[in-house]
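I'd like to ask some things about the structure below.
Removed: one protein chain of the complex. Kept in place: all other protein chains.
Read from first to last, the chains carry the letters A and B; within each, the first residue is number 1.
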Amino acid sequence: MSAAPMPVAVNTFREAVRDRVLYNLVFFALLMIGAAILVGQISIGIERLVIVNLGLSAISLFGLVMAIFIGVGLVSKEIEKRTLYSLLAKPIRRWEFLVGKYAGLVLTLAVNTSFMTLGLAAALFYVGRPFVKTDALILVAVYFILLELALVTALSLFFSCFSTPMLSTLFTLGIYITGVFAGEIREFGEFTKSPALRVVTKVLYYLVPNFHNFNAIAAAAHGETIPLSLVAQNTLYAALYVALLLVAASAVFSNRNLK
Amino acid sequence: MKHGNPARAVWTAVVATPLLFAAIAALQMRIDSQTRSAAQEKDELLLRSPAVIKKMSLGYDALLADVYWTRAVQYFGARFGTKGATYELLWPLLDISTTLDPKLIVAYRFGAVFLSERGTGPGRADLAVPLVKRGIAANPDEWRLNIDLGFLYYWRLKDYPASADALYEGSKKPGAPPWMAVMAARVAQKGGSLDTSRMIWSGIYESNRDPNIRAQALRTIQGLKAEEDEVQLDALAAEYQKRFGRLPASVNDLRSAGLLAAISVDPLGYPYVFGPDGKAALNPDSPVIIPKEMSSPSTLSH
Partner (left out) sequence: MGAAAIEITGLTKDYPVGFWHKRIRRSLDNLTLQVEEGEIFGFLGPNGAGKTTTLKLLTGLIFPTAGTARVRGRSIDDVQMHREIGYLPEQPYFYDYLTARELLDYYGRFTNYTKTERRERVARLLDRVGLADAADLQLRKYSKGMLQRVGIAQAILHEPQVVFLDEPMSGLDPVGRREVRDIILELKKAGRTVFFSTHILSDAEMLCDRVAVLAGGKLQGVGALEEIMSLEVHAMDILFEPRADRALPAGLAGRVTRIGGRCHIAVSEAELYAALDELKNCEAKILSVSPVRPTLEDYFLRLVGNERPVSHGVEVITR
(Lines give C-alpha, C1' and ligand atoms only; values in the text may rest on other atoms or scores of the structure.)
Protein backbone atom coordinates (compact mmCIF):
# COMPACT_ATOMS: atom_id res chain seq x y z
CA MET A 1 0.00 0.00 0.00
CA SER A 2 1.58 3.26 -1.03
CA ALA A 3 2.11 5.95 1.55
CA ALA A 4 2.18 8.94 -0.74
CA PRO A 5 -1.57 9.72 -0.57
CA MET A 6 -1.43 10.13 3.20
CA PRO A 7 0.41 13.47 3.46
CA VAL A 8 -1.77 14.79 0.64
CA ALA A 9 -4.89 13.79 2.55
CA VAL A 10 -3.71 15.39 5.76
CA ASN A 11 -2.76 18.55 3.94
CA THR A 12 -6.14 18.72 2.21
CA PHE A 13 -7.81 18.46 5.59
CA ARG A 14 -5.54 21.16 6.94
CA GLU A 15 -6.45 23.41 4.03
CA ALA A 16 -10.15 22.98 4.72
CA VAL A 17 -9.68 23.84 8.36
CA ARG A 18 -7.59 26.91 7.56
CA ASP A 19 -10.11 27.98 4.98
CA ARG A 20 -12.55 28.14 7.84
CA VAL A 21 -14.79 25.58 6.23
CA LEU A 22 -15.65 24.19 9.63
CA TYR A 23 -17.33 27.47 10.53
CA ASN A 24 -20.46 26.07 8.90
CA LEU A 25 -20.82 24.18 12.15
CA VAL A 26 -21.70 27.46 13.80
CA PHE A 27 -24.68 27.87 11.51
CA PHE A 28 -25.70 24.31 12.10
CA ALA A 29 -25.49 24.82 15.84
CA LEU A 30 -27.64 27.93 15.64
CA LEU A 31 -30.15 26.09 13.52
CA MET A 32 -30.39 23.21 15.98
CA ILE A 33 -30.64 25.50 18.96
CA GLY A 34 -33.37 27.54 17.34
CA ALA A 35 -35.25 24.43 16.34
CA ALA A 36 -34.96 22.83 19.76
CA ILE A 37 -36.35 25.90 21.42
CA LEU A 38 -39.15 26.61 18.99
CA VAL A 39 -40.29 23.15 18.06
CA GLY A 40 -42.41 22.71 21.14
CA GLN A 41 -44.45 25.74 20.27
CA ILE A 42 -44.96 24.88 16.66
CA SER A 43 -45.44 21.16 16.39
CA ILE A 44 -46.83 19.54 19.44
CA GLY A 45 -46.51 15.80 19.84
CA ILE A 46 -43.86 15.37 17.17
CA GLU A 47 -40.96 17.31 18.68
CA ARG A 48 -38.47 14.49 18.43
CA LEU A 49 -39.64 13.69 14.94
CA VAL A 50 -39.09 17.24 13.76
CA ILE A 51 -35.69 17.56 15.41
CA VAL A 52 -34.47 14.35 13.85
CA ASN A 53 -35.90 15.24 10.43
CA LEU A 54 -34.47 18.73 10.55
CA GLY A 55 -31.12 17.66 11.93
CA LEU A 56 -30.54 14.86 9.47
CA SER A 57 -31.77 16.93 6.54
CA ALA A 58 -29.44 19.75 7.53
CA ILE A 59 -26.50 17.37 7.94
CA SER A 60 -27.23 16.00 4.51
CA LEU A 61 -27.64 19.40 2.90
CA PHE A 62 -24.65 21.11 4.49
CA GLY A 63 -22.52 18.09 3.67
CA LEU A 64 -23.71 18.07 0.10
CA VAL A 65 -22.86 21.71 -0.39
CA MET A 66 -19.40 21.10 0.99
CA ALA A 67 -18.80 17.95 -1.02
CA ILE A 68 -19.68 19.74 -4.21
CA PHE A 69 -18.18 23.16 -3.70
CA ILE A 70 -14.93 22.00 -2.25
CA GLY A 71 -14.84 18.88 -4.38
CA VAL A 72 -14.97 20.66 -7.72
CA GLY A 73 -11.88 22.63 -6.76
CA LEU A 74 -9.83 19.72 -5.46
CA VAL A 75 -7.80 19.36 -8.62
CA SER A 76 -8.71 22.39 -10.71
CA LYS A 77 -7.73 24.81 -7.96
CA GLU A 78 -4.30 23.26 -7.65
CA ILE A 79 -3.81 23.48 -11.38
CA GLU A 80 -5.02 27.06 -11.54
CA LYS A 81 -2.94 28.16 -8.61
CA ARG A 82 0.02 26.18 -9.94
CA THR A 83 0.64 24.61 -6.56
CA LEU A 84 0.56 21.28 -8.32
CA TYR A 85 3.75 21.94 -10.26
CA SER A 86 6.22 21.53 -7.47
CA LEU A 87 4.21 18.71 -5.94
CA LEU A 88 4.13 16.53 -9.03
CA ALA A 89 7.88 16.83 -9.42
CA LYS A 90 8.13 14.82 -6.21
CA PRO A 91 8.01 11.03 -6.21
CA ILE A 92 4.23 10.85 -6.19
CA ARG A 93 2.13 9.25 -8.86
CA ARG A 94 -0.82 11.06 -10.28
CA TRP A 95 -3.34 8.60 -8.91
CA GLU A 96 -1.74 8.82 -5.48
CA PHE A 97 -2.33 12.54 -5.54
CA LEU A 98 -5.98 12.03 -6.45
CA VAL A 99 -6.58 9.46 -3.75
CA GLY A 100 -4.94 11.76 -1.24
CA LYS A 101 -7.11 14.74 -2.18
CA TYR A 102 -10.21 12.56 -2.11
CA ALA A 103 -9.40 11.08 1.28
CA GLY A 104 -8.67 14.54 2.67
CA LEU A 105 -12.08 15.89 1.72
CA VAL A 106 -13.88 12.79 2.93
CA LEU A 107 -12.02 13.13 6.20
CA THR A 108 -13.13 16.75 6.45
CA LEU A 109 -16.71 15.73 5.78
CA ALA A 110 -16.54 12.95 8.34
CA VAL A 111 -15.24 15.29 11.02
CA ASN A 112 -17.82 17.90 10.16
CA THR A 113 -20.64 15.38 10.18
CA SER A 114 -19.52 13.97 13.52
CA PHE A 115 -19.73 17.36 15.15
CA MET A 116 -23.12 17.92 13.63
CA THR A 117 -24.34 14.57 14.92
CA LEU A 118 -23.29 15.60 18.39
CA GLY A 119 -25.26 18.79 17.97
CA LEU A 120 -28.28 16.82 16.84
CA ALA A 121 -27.97 14.52 19.82
CA ALA A 122 -27.83 17.52 22.13
CA ALA A 123 -30.93 19.05 20.60
CA LEU A 124 -32.74 15.74 20.79
CA PHE A 125 -31.83 15.36 24.41
CA TYR A 126 -33.10 18.84 25.16
CA VAL A 127 -36.40 18.22 23.48
CA GLY A 128 -37.19 14.76 24.73
CA ARG A 129 -35.00 13.45 27.49
CA PRO A 130 -33.90 10.22 27.73
CA PHE A 131 -32.50 8.61 24.61
CA VAL A 132 -34.36 5.56 23.43
CA LYS A 133 -32.83 2.54 21.82
CA THR A 134 -34.23 3.47 18.41
CA ASP A 135 -32.22 6.69 18.50
CA ALA A 136 -29.25 4.58 17.51
CA LEU A 137 -30.87 4.46 14.09
CA ILE A 138 -29.95 8.09 13.72
CA LEU A 139 -26.33 6.98 13.62
CA VAL A 140 -27.15 4.58 10.81
CA ALA A 141 -28.86 7.38 8.91
CA VAL A 142 -25.80 9.57 9.44
CA TYR A 143 -23.57 6.78 8.17
CA PHE A 144 -25.70 6.54 5.04
CA ILE A 145 -25.41 10.29 4.58
CA LEU A 146 -21.64 9.94 4.83
CA LEU A 147 -21.67 7.22 2.17
CA GLU A 148 -23.69 9.54 -0.01
CA LEU A 149 -21.25 12.37 0.55
CA ALA A 150 -18.32 10.10 -0.25
CA LEU A 151 -20.00 9.31 -3.55
CA VAL A 152 -20.72 12.93 -4.38
CA THR A 153 -17.14 13.86 -3.49
CA ALA A 154 -15.85 11.23 -5.89
CA LEU A 155 -18.10 12.67 -8.57
CA SER A 156 -16.94 16.22 -8.08
CA LEU A 157 -13.30 15.09 -7.90
CA PHE A 158 -13.73 13.31 -11.21
CA PHE A 159 -15.04 16.42 -12.90
CA SER A 160 -12.43 18.55 -11.22
CA CYS A 161 -9.78 16.64 -13.15
CA PHE A 162 -10.75 18.13 -16.45
CA SER A 163 -13.38 20.80 -16.03
CA THR A 164 -13.71 24.29 -14.57
CA PRO A 165 -15.32 24.64 -11.14
CA MET A 166 -18.46 26.17 -12.60
CA LEU A 167 -19.07 23.37 -15.07
CA SER A 168 -18.06 20.71 -12.59
CA THR A 169 -20.63 22.05 -10.14
CA LEU A 170 -23.34 21.85 -12.79
CA PHE A 171 -22.37 18.35 -13.84
CA THR A 172 -22.14 17.04 -10.31
CA LEU A 173 -25.38 18.67 -9.25
CA GLY A 174 -27.05 17.37 -12.38
CA ILE A 175 -25.97 13.82 -11.74
CA TYR A 176 -26.95 14.08 -8.09
CA ILE A 177 -30.45 15.22 -8.89
CA THR A 178 -30.79 12.57 -11.57
CA GLY A 179 -29.61 10.04 -9.01
CA VAL A 180 -32.21 11.12 -6.52
CA PHE A 181 -34.89 10.74 -9.17
CA ALA A 182 -33.47 7.53 -10.55
CA GLY A 183 -36.47 5.54 -9.39
CA GLU A 184 -38.92 7.96 -10.96
CA ILE A 185 -37.04 7.98 -14.23
CA ARG A 186 -37.19 4.24 -14.45
CA GLU A 187 -40.89 4.24 -13.60
CA PHE A 188 -41.49 6.81 -16.26
CA GLY A 189 -39.73 4.58 -18.76
CA GLU A 190 -41.82 1.60 -17.79
CA PHE A 191 -45.03 3.45 -18.50
CA THR A 192 -44.15 4.81 -21.90
CA LYS A 193 -44.99 3.11 -25.13
CA SER A 194 -41.69 3.71 -26.80
CA PRO A 195 -39.30 0.77 -26.35
CA ALA A 196 -36.34 3.01 -27.08
CA LEU A 197 -37.24 5.28 -24.21
CA ARG A 198 -37.73 2.30 -21.95
CA VAL A 199 -34.22 1.09 -22.70
CA VAL A 200 -32.74 4.52 -22.27
CA THR A 201 -34.36 5.07 -18.90
CA LYS A 202 -33.39 1.63 -17.72
CA VAL A 203 -29.77 2.17 -18.70
CA LEU A 204 -29.81 5.56 -17.05
CA TYR A 205 -31.18 4.01 -13.89
CA TYR A 206 -28.26 1.63 -13.60
CA LEU A 207 -25.68 4.12 -14.76
CA VAL A 208 -26.48 6.96 -12.42
CA PRO A 209 -25.73 6.55 -8.71
CA ASN A 210 -29.00 5.75 -7.01
CA PHE A 211 -28.94 8.16 -4.15
CA HIS A 212 -32.37 7.20 -2.95
CA ASN A 213 -30.79 4.03 -1.55
CA PHE A 214 -29.04 6.11 1.04
CA ASN A 215 -32.01 8.02 2.39
CA ALA A 216 -32.80 6.71 5.85
CA ILE A 217 -33.93 9.99 7.36
CA ALA A 218 -37.62 9.11 7.64
CA ALA A 219 -36.79 5.66 8.91
CA ALA A 220 -34.52 6.99 11.63
CA ALA A 221 -37.05 9.65 12.57
CA HIS A 222 -39.79 7.09 13.01
CA GLY A 223 -37.59 4.55 14.71
CA GLU A 224 -38.03 1.90 12.06
CA THR A 225 -35.43 -0.80 11.94
CA ILE A 226 -32.86 -0.61 9.20
CA PRO A 227 -31.73 -4.09 8.26
CA LEU A 228 -28.04 -4.86 8.48
CA SER A 229 -28.17 -6.21 4.96
CA LEU A 230 -29.07 -2.73 3.73
CA VAL A 231 -26.12 -1.28 5.57
CA ALA A 232 -23.78 -3.81 3.97
CA GLN A 233 -25.40 -3.28 0.58
CA ASN A 234 -25.11 0.47 0.65
CA THR A 235 -21.52 0.31 1.83
CA LEU A 236 -20.64 -1.99 -1.02
CA TYR A 237 -22.52 0.10 -3.57
CA ALA A 238 -20.77 3.26 -2.46
CA ALA A 239 -17.38 1.55 -2.41
CA LEU A 240 -17.83 0.18 -5.92
CA TYR A 241 -19.04 3.44 -7.37
CA VAL A 242 -16.29 5.44 -5.68
CA ALA A 243 -13.72 2.99 -6.99
CA LEU A 244 -15.15 3.40 -10.46
CA LEU A 245 -14.96 7.17 -10.29
CA LEU A 246 -11.45 7.22 -8.87
CA VAL A 247 -10.20 4.86 -11.55
CA ALA A 248 -11.82 7.04 -14.23
CA ALA A 249 -10.42 10.19 -12.65
CA SER A 250 -7.00 8.59 -12.54
CA ALA A 251 -7.17 7.72 -16.21
CA VAL A 252 -8.13 11.26 -17.13
CA PHE A 253 -5.67 12.98 -14.85
CA SER A 254 -2.72 10.73 -15.61
CA ASN A 255 -2.86 11.89 -19.18
CA ARG A 256 -3.47 15.51 -18.54
CA ASN A 257 -0.87 18.02 -19.64
CA LEU A 258 -0.63 20.78 -17.07
CA LYS A 259 -0.53 24.14 -18.71
CA MET B 1 -9.76 64.81 -7.47
CA LYS B 2 -7.53 64.31 -4.50
CA HIS B 3 -7.44 61.01 -2.70
CA GLY B 4 -10.84 60.77 -1.00
CA ASN B 5 -11.02 61.15 2.72
CA PRO B 6 -11.61 57.63 4.05
CA ALA B 7 -13.18 58.96 7.24
CA ARG B 8 -15.64 60.98 5.25
CA ALA B 9 -16.71 57.93 3.28
CA VAL B 10 -17.42 56.11 6.54
CA TRP B 11 -19.44 58.97 7.97
CA THR B 12 -21.47 59.25 4.80
CA ALA B 13 -22.29 55.58 5.05
CA VAL B 14 -23.19 55.83 8.73
CA VAL B 15 -25.62 58.64 8.06
CA ALA B 16 -27.03 57.50 4.77
CA THR B 17 -27.58 53.82 5.58
CA PRO B 18 -30.38 54.16 8.15
CA LEU B 19 -32.08 56.83 6.07
CA LEU B 20 -31.99 54.72 2.95
CA PHE B 21 -33.20 51.66 4.82
CA ALA B 22 -36.07 53.66 6.29
CA ALA B 23 -37.03 54.83 2.82
CA ILE B 24 -36.87 51.27 1.49
CA ALA B 25 -39.01 49.98 4.35
CA ALA B 26 -41.57 52.73 3.84
CA LEU B 27 -41.75 51.96 0.16
CA GLN B 28 -42.20 48.28 0.86
CA MET B 29 -45.04 49.02 3.26
CA ARG B 30 -46.71 51.02 0.52
CA ILE B 31 -46.31 48.17 -1.95
CA ASP B 32 -47.71 45.72 0.57
CA SER B 33 -50.76 47.83 1.37
CA GLN B 34 -51.63 47.93 -2.29
CA THR B 35 -51.39 44.21 -2.86
CA ARG B 36 -52.62 43.19 0.56
CA SER B 37 -56.28 42.78 -0.36
CA ALA B 38 -55.50 40.50 -3.25
CA ALA B 39 -53.20 38.14 -1.36
CA GLN B 40 -55.04 37.88 1.89
CA GLU B 41 -58.36 36.84 0.41
CA LYS B 42 -57.11 33.52 -0.73
CA ASP B 43 -54.77 31.56 1.41
CA GLU B 44 -52.60 30.27 -1.33
CA LEU B 45 -51.35 26.78 -1.52
CA LEU B 46 -49.30 27.12 -4.64
CA LEU B 47 -48.71 23.44 -5.19
CA ARG B 48 -51.53 21.05 -4.51
CA SER B 49 -50.37 17.85 -6.03
CA PRO B 50 -48.77 15.68 -3.37
CA ALA B 51 -47.03 13.58 -5.99
CA VAL B 52 -45.35 16.62 -7.53
CA ILE B 53 -44.26 17.96 -4.18
CA LYS B 54 -42.83 14.60 -3.23
CA LYS B 55 -40.79 14.52 -6.39
CA MET B 56 -39.56 18.04 -5.87
CA SER B 57 -38.48 17.43 -2.34
CA LEU B 58 -35.23 15.79 -3.46
CA GLY B 59 -35.23 13.29 -0.67
CA TYR B 60 -36.10 15.71 2.10
CA ASP B 61 -39.73 14.50 2.22
CA ALA B 62 -39.83 13.74 5.89
CA LEU B 63 -38.85 17.27 6.82
CA LEU B 64 -41.20 18.78 4.28
CA ALA B 65 -44.01 16.63 5.68
CA ASP B 66 -43.40 18.16 9.09
CA VAL B 67 -43.52 21.63 7.57
CA TYR B 68 -46.83 21.01 5.84
CA TRP B 69 -48.23 19.37 8.95
CA THR B 70 -47.27 22.37 11.05
CA ARG B 71 -48.94 24.56 8.51
CA ALA B 72 -52.08 22.42 8.66
CA VAL B 73 -52.31 22.78 12.42
CA GLN B 74 -51.80 26.51 12.31
CA TYR B 75 -54.26 26.87 9.45
CA PHE B 76 -56.91 25.02 11.35
CA GLY B 77 -56.17 26.65 14.68
CA ALA B 78 -56.54 30.10 13.22
CA ARG B 79 -60.00 29.29 11.91
CA PHE B 80 -61.49 26.98 14.49
CA GLY B 81 -64.27 28.70 16.33
CA THR B 82 -64.40 31.62 13.92
CA LYS B 83 -67.84 32.09 12.47
CA GLY B 84 -68.09 31.53 8.75
CA ALA B 85 -64.55 30.30 8.37
CA THR B 86 -63.80 28.05 5.43
CA TYR B 87 -61.38 25.17 5.57
CA GLU B 88 -60.58 24.60 1.92
CA LEU B 89 -56.88 24.00 2.44
CA LEU B 90 -57.10 21.58 5.33
CA TRP B 91 -57.57 18.51 3.19
CA PRO B 92 -54.76 19.32 0.70
CA LEU B 93 -52.40 20.10 3.54
CA LEU B 94 -53.13 16.84 5.30
CA ASP B 95 -53.02 14.96 2.03
CA ILE B 96 -49.62 16.38 1.19
CA SER B 97 -48.24 15.77 4.68
CA THR B 98 -49.26 12.14 4.68
CA THR B 99 -48.07 11.57 1.13
CA LEU B 100 -44.65 12.95 1.96
CA ASP B 101 -44.46 10.96 5.16
CA PRO B 102 -46.94 8.09 5.25
CA LYS B 103 -45.91 7.39 8.81
CA LEU B 104 -46.98 10.76 10.11
CA ILE B 105 -49.64 9.27 12.36
CA VAL B 106 -50.59 12.56 13.96
CA ALA B 107 -51.76 13.88 10.61
CA TYR B 108 -54.16 11.00 10.02
CA ARG B 109 -55.51 11.33 13.53
CA PHE B 110 -55.98 15.06 13.17
CA GLY B 111 -57.82 14.54 9.92
CA ALA B 112 -60.03 11.89 11.47
CA VAL B 113 -61.38 14.28 14.07
CA PHE B 114 -61.19 17.70 12.46
CA LEU B 115 -61.49 17.10 8.74
CA SER B 116 -64.81 15.43 9.42
CA GLU B 117 -66.00 18.03 11.92
CA ARG B 118 -69.24 19.62 10.82
CA GLY B 119 -70.33 23.07 11.84
CA THR B 120 -67.01 24.32 13.13
CA GLY B 121 -65.00 22.34 10.60
CA PRO B 122 -64.98 21.38 6.94
CA GLY B 123 -67.33 18.45 7.51
CA ARG B 124 -65.61 16.17 5.05
CA ALA B 125 -66.02 12.74 6.53
CA ASP B 126 -65.92 11.50 2.96
CA LEU B 127 -62.29 12.57 2.76
CA ALA B 128 -61.40 11.62 6.31
CA VAL B 129 -62.33 7.95 5.92
CA PRO B 130 -60.05 7.29 2.90
CA LEU B 131 -57.33 9.28 4.64
CA VAL B 132 -57.44 7.09 7.71
CA LYS B 133 -57.69 3.94 5.61
CA ARG B 134 -54.55 5.02 3.75
CA GLY B 135 -52.91 5.54 7.11
CA ILE B 136 -53.81 2.06 8.22
CA ALA B 137 -52.46 0.59 4.99
CA ALA B 138 -49.14 2.36 5.52
CA ASN B 139 -48.99 1.63 9.22
CA PRO B 140 -50.56 -1.77 9.67
CA ASP B 141 -49.54 -2.10 13.31
CA GLU B 142 -50.91 1.23 14.44
CA TRP B 143 -53.99 0.39 16.52
CA ARG B 144 -54.75 4.04 17.17
CA LEU B 145 -55.76 4.56 13.57
CA ASN B 146 -58.37 1.86 13.99
CA ILE B 147 -59.83 3.86 16.84
CA ASP B 148 -60.05 6.79 14.45
CA LEU B 149 -61.68 4.70 11.74
CA GLY B 150 -64.08 3.22 14.24
CA PHE B 151 -64.84 6.73 15.45
CA LEU B 152 -65.53 8.00 11.96
CA TYR B 153 -67.90 5.18 11.12
CA TYR B 154 -69.65 5.45 14.45
CA TRP B 155 -69.93 9.16 15.03
CA ARG B 156 -70.05 10.69 11.56
CA LEU B 157 -71.58 7.95 9.47
CA LYS B 158 -73.66 6.06 11.99
CA ASP B 159 -72.43 2.84 10.42
CA TYR B 160 -72.21 0.74 13.55
CA PRO B 161 -71.27 -2.59 12.03
CA ALA B 162 -68.40 -1.01 10.10
CA SER B 163 -67.31 0.77 13.24
CA ALA B 164 -67.32 -2.39 15.27
CA ASP B 165 -65.28 -4.11 12.56
CA ALA B 166 -62.65 -1.42 12.53
CA LEU B 167 -62.37 -1.47 16.29
CA TYR B 168 -62.21 -5.20 16.41
CA GLU B 169 -59.43 -5.31 13.82
CA GLY B 170 -57.57 -2.75 15.81
CA SER B 171 -57.90 -4.60 19.05
CA LYS B 172 -55.86 -7.43 17.56
CA LYS B 173 -52.90 -5.22 16.76
CA PRO B 174 -49.81 -5.25 18.95
CA GLY B 175 -50.02 -2.94 21.91
CA ALA B 176 -53.75 -2.36 21.60
CA PRO B 177 -55.37 -1.61 24.97
CA PRO B 178 -57.83 -4.17 26.29
CA TRP B 179 -60.77 -1.77 26.19
CA MET B 180 -60.70 -1.74 22.41
CA ALA B 181 -62.21 -5.18 22.15
CA VAL B 182 -64.80 -4.21 24.71
CA MET B 183 -65.57 -1.10 22.72
CA ALA B 184 -65.98 -3.15 19.56
CA ALA B 185 -68.47 -5.42 21.24
CA ARG B 186 -70.40 -2.55 22.74
CA VAL B 187 -70.67 -0.76 19.41
CA ALA B 188 -71.91 -3.94 17.79
CA GLN B 189 -74.57 -4.37 20.46
CA LYS B 190 -75.54 -0.89 21.51
CA GLY B 191 -74.41 1.35 18.70
CA GLY B 192 -75.92 4.81 18.95
CA SER B 193 -76.55 4.86 22.65
CA LEU B 194 -75.24 7.78 24.61
CA ASP B 195 -72.95 5.81 26.84
CA THR B 196 -71.43 3.96 23.88
CA SER B 197 -70.85 7.28 22.20
CA ARG B 198 -69.18 8.54 25.31
CA MET B 199 -66.99 5.46 25.31
CA ILE B 200 -65.94 6.11 21.72
CA TRP B 201 -65.00 9.68 22.50
CA SER B 202 -63.15 8.57 25.60
CA GLY B 203 -61.14 6.30 23.36
CA ILE B 204 -60.26 9.28 21.24
CA TYR B 205 -59.31 11.24 24.30
CA GLU B 206 -57.20 8.50 25.87
CA SER B 207 -55.31 7.51 22.76
CA ASN B 208 -54.46 11.00 21.52
CA ARG B 209 -51.79 13.41 22.70
CA ASP B 210 -52.69 16.32 20.48
CA PRO B 211 -54.15 18.99 22.79
CA ASN B 212 -56.60 20.20 20.13
CA ILE B 213 -58.07 16.73 19.74
CA ARG B 214 -58.19 16.12 23.44
CA ALA B 215 -59.96 19.41 24.02
CA GLN B 216 -62.52 18.56 21.38
CA ALA B 217 -63.01 15.11 22.85
CA LEU B 218 -63.46 16.53 26.31
CA ARG B 219 -66.03 19.02 25.12
CA THR B 220 -67.97 16.30 23.34
CA ILE B 221 -67.80 13.95 26.29
CA GLN B 222 -69.14 16.70 28.51
CA GLY B 223 -71.94 17.35 26.06
CA LEU B 224 -72.81 13.69 25.93
CA LYS B 225 -72.80 13.46 29.69
CA ALA B 226 -75.07 16.45 29.80
CA GLU B 227 -77.44 14.81 27.37
CA GLU B 228 -77.46 11.66 29.43
CA ASP B 229 -78.19 13.72 32.50
CA GLU B 230 -81.03 15.44 30.71
CA VAL B 231 -82.56 12.12 29.77
CA GLN B 232 -82.34 11.03 33.38
CA LEU B 233 -83.79 14.29 34.59
CA ASP B 234 -86.66 13.97 32.14
CA ALA B 235 -87.42 10.53 33.55
CA LEU B 236 -87.35 11.91 37.08
CA ALA B 237 -89.57 14.77 35.96
CA ALA B 238 -92.12 12.30 34.60
CA GLU B 239 -92.01 10.52 37.96
CA TYR B 240 -92.52 13.87 39.68
CA GLN B 241 -95.51 14.58 37.49
CA LYS B 242 -97.03 11.25 38.40
CA ARG B 243 -96.72 12.07 42.06
CA PHE B 244 -97.52 15.72 42.07
CA GLY B 245 -99.61 16.16 38.94
CA ARG B 246 -97.38 18.85 37.45
CA LEU B 247 -93.93 19.19 36.01
CA PRO B 248 -91.13 20.39 38.26
CA ALA B 249 -90.14 24.02 37.87
CA SER B 250 -86.50 23.42 38.68
CA VAL B 251 -84.14 20.78 39.95
CA ASN B 252 -84.78 22.03 43.46
CA ASP B 253 -88.26 20.67 43.21
CA LEU B 254 -86.88 17.28 42.41
CA ARG B 255 -84.54 17.49 45.35
CA SER B 256 -87.24 18.49 47.76
CA ALA B 257 -89.32 15.60 46.53
CA GLY B 258 -86.48 13.32 47.43
CA LEU B 259 -85.96 12.18 43.85
CA LEU B 260 -82.52 13.71 43.65
CA ALA B 261 -79.77 13.47 46.21
CA ALA B 262 -78.12 16.77 45.34
CA ILE B 263 -78.50 19.63 42.93
CA SER B 264 -77.83 18.27 39.54
CA VAL B 265 -75.09 20.12 37.80
CA ASP B 266 -73.67 19.70 34.35
CA PRO B 267 -70.04 18.58 33.84
CA LEU B 268 -68.89 22.18 34.12
CA GLY B 269 -70.76 22.79 37.32
CA TYR B 270 -73.82 24.67 36.10
CA PRO B 271 -77.14 23.49 37.47
CA TYR B 272 -79.62 22.13 34.98
CA VAL B 273 -82.85 23.97 34.40
CA PHE B 274 -86.22 22.96 33.06
CA GLY B 275 -87.23 24.61 29.86
CA PRO B 276 -90.66 25.98 29.03
CA ASP B 277 -91.52 22.67 27.38
CA GLY B 278 -90.92 20.95 30.67
CA LYS B 279 -87.85 19.18 29.38
CA ALA B 280 -84.54 19.30 31.18
CA ALA B 281 -82.10 21.65 29.56
CA LEU B 282 -78.72 23.14 30.08
CA ASN B 283 -78.28 26.23 32.14
CA PRO B 284 -78.23 29.20 29.74
CA ASP B 285 -74.93 30.29 31.25
CA SER B 286 -73.27 26.97 30.73
CA PRO B 287 -70.66 26.66 28.01
CA VAL B 288 -71.43 22.95 27.61
CA ILE B 289 -72.67 22.12 24.15
CA ILE B 290 -74.68 19.07 23.38
CA PRO B 291 -73.38 17.59 20.15
CA LYS B 292 -75.83 17.70 17.30
CA GLU B 293 -74.15 14.75 15.70
CA MET B 294 -76.43 12.36 17.49
CA SER B 295 -79.47 13.32 15.53
CA SER B 296 -78.30 13.39 11.92
CA PRO B 297 -75.49 11.39 10.37
CA SER B 298 -73.00 12.83 7.87
CA THR B 299 -73.25 11.46 4.39
CA LEU B 300 -70.55 9.33 2.89
CA SER B 301 -70.49 9.68 -0.85
CA HIS B 302 -68.16 7.20 -2.44
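Keep in mind that, in the parts below, a contact is a pair of C-beta atoms (placed from the backbone, for glycine too) under 8 Å apart; a residue touches a chain by one contact, two chains touch by 3 or more.
Since this is a predicted model, take the numbers as computed values, not measurements.
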Which displayed chains the unshown chain touches: A
Residue of A:Q41, A:S229 or A:N257 touching the missing chain in the full complex: A:N257
Residue numbers in subunit A that touch the chain omitted from display: 4, 6-7, 11, 14-15, 18-19, 81-83, 85-93, 255, 257-258
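Heads up, the rule we're going with is that only the chains that are shown with their structure count from here on.
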Between subunit B and subunit A, distance of the C-alpha-averaged centres to the nearest whole Å: 43
Interface residues, subunit A side, partner subunit B - complex: 42-46, 49-50, 53-54, 57, 60-61, 177, 180-181, 184, 211-212, 215, 217-218, 221-222, 224
Touching residues (chain side subunit B, partner subunit A) in the complex: 55, 58-63, 65-66, 69-70, 73-74, 101, 103-104, 106, 209-211
